[in-house]
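Shown here: the complex without one of its protein chains, the others still in place.
Per-chain numbering from 1; labels A and B assigned in written order.
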Amino acid sequence: MATVLADLDFRVFMQPVVGGGGNYLTYLLFGLGWTLSLAITSWILAFVVGSVIGVLRTLRGNVLPRLGALYVEIFRNIPLLVQLFIWYFVLPEIVPLFGTWFKERLSPEFQQFVSATLCLGFFTAARVSEQVRSGIMSLGTGQYGAGLALGFNTAQVYTLILLPVAYRIIIPTLTSEFLNLIKNTAVASTIGLVELAQRSKNMGEYTSRLYESFIAVTILYAIVNLIVMLISRNIESATRLPGYVGGKK
Amino acid sequence: MYSLDWSSIPGAIPYLWEGMIRTLEITAVAVIAGMLIGTILAVCRLSRNVALSTLAAAYVTCFRSVPLVMVLLWFYLLVPDLVKRIVGNPSLDIRLLSAFVAFSLFEASYYAEIIRAGIQSVSKGQVSAGLALGMTSGETMRLIILPQAFRRMIPLLLTQAIILFQDTSLVYVMGLADFFGVAYNTGNRDGTLVELILFAGFVYLVICFVASTLVRNLQKKIA
Partner (left out) sequence: MISIKNVSKWYGDFHVLNDCSTEVTKGEVVVVCGPSGSGKSTLIKCVNGLEGFQKGQIVVDGASVGDKKTNLSKLRSRVGMVFQHFELFPHLSVMQNLTIAQCRVLKRGQGEAAEKALKLLEVVGLKAHAQKFPAQLSGGQQQRVAIARALAMDPIAMLFDEPTSALDPEMIKEVLDVMVNLAQAGMTMMVVTHEMGFAREVANRVIFMDNGQIVEDRPKVDFFRTPGTDRAQQFLSKILSHSAQA
């Protein structure tokens, strides 16, 4: 252990990258950039799809809630890595229009990015739908009835009354879902997207400075975590309802 | 339309089965070790000893803020290096050992949080009752709190185990072949990658769906 600590040399970050293009610090930061871009685009997809599925699951009736539940079961019971490979290797082969567009119109980097975004988006959407569903259910049936009693139709009850409050309730759980998403972007390295985790490995191998590389990347992930939590707390304060502690009276 | 060729699957079944054993081995080791270490971590987190609780908190925070992929890569590269320094043997292939260690340490941090929440959910009155009967804090924790905490947490612990079963597929990044790794390699070799990936996905879907349904039923029985 002592030998490891004595050997640590953080000047490696200033060394130029094998193969050119800045020093290792910028190499890692660009990796962080890819990680964050992937996380944000996937999150947008996940949030939209997840909200729709979450709402579907709370509707009256049989067909739509079951379809929503089916979606969640499929995307939660297949490993993320397998899902990624399905998006990257399988779908371009068997889905006609999408496949040709994917294979012929996209550059390799974009192929990786698009597959990863679709994979992470739909995967995370299943989890977001659970949060949205539990947020809506925690409001109880009273709010839904009160909305209907005033003459609103179902769509209006959801958009004007249920969702504004439900989203506020689930801000903490959505935040932790987003943090999970950021971590999950690392699987994209398996199809060649050189994001942060992959770069830490590469750097370790190029420079033999394993410990420095991993320490730096751990710190970067921790910083991102902190920043996201700060932003989330700010959103929570900004949208807090005066006097409302949360949940049913 | 692409026509699917399932022919390479039957021949590969023995290898796929071996891969599944590998997956189950890793899952089992990680669940058991993870729960043991996790329990220790949880108890440390809740202890009044500031050093212990801070150390435990640091461990949990550290492992929870990085991707599992990263932890696997750490152990893939670091463990051989450490072993080299300690033992001096330059070419040990201890990837499986690395996988066991990596998964156990990683899962421990997640189990620690589940167990911590479980312990905290047992009412404080129970602790008072134990102490009032003359038990030490240690005995109270072991004989009164932990048993109750675990009963409540069983569904969550099992769900985490199912998640772990799925995450085992990530040993791919270490060049290890678990069930999914074997499926991928077979498909790659035979040119039937699409079919093998779909097959693997289907197997996981069935296993995990059955397992999570069982856990849900268990949850209903406990509640």
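Assorted remarks:
Following the convention adopted for this analysis, a contact is a pair of C-beta atoms (placed from the backbone, for glycine too) under 8 Å apart; a residue touches a chain by one contact, two chains touch by 3 or more.
On a predicted model such as this, the values are computed, not experimentally measured, just so you know.
Within the whole complex, touches from the chain that is not shown fall on A.
When the full complex is taken into account, the listed residue touching the unshown chain is A:Gln156, out of A:Asn23, A:Ser37, A:Ser138 or A:Gln156. Screening A:Gly33, A:Pro108 or A:Gly142 for touch with the missing chain picks out A:Gly142. Against the chain not shown here, chain A presents residues 142-143, 145-153, 156, 160-161, 164-165, 168, 241-245, 249.
Everything below uses one rule, namely that only the chains that are shown with their structure count from here on.
Within the complex formed with chain B, the residues of chain A that make contact are 3-4, 73-74, 76-83, 85-86, 89-90, 93-94, 96, 179, 183-187, 189-190, 197, 200-201, 204-205, 210-211, 214, 217-218, 221-222, 225.
Across the complex, chain B meets chain A through its residues 1-2, 4, 61-62, 65-70, 73-74, 77-78, 81-82, 85, 166-170, 172-173, 180, 184, 193-194, 197-198, 200-201, 204-205, 207-209, 212.
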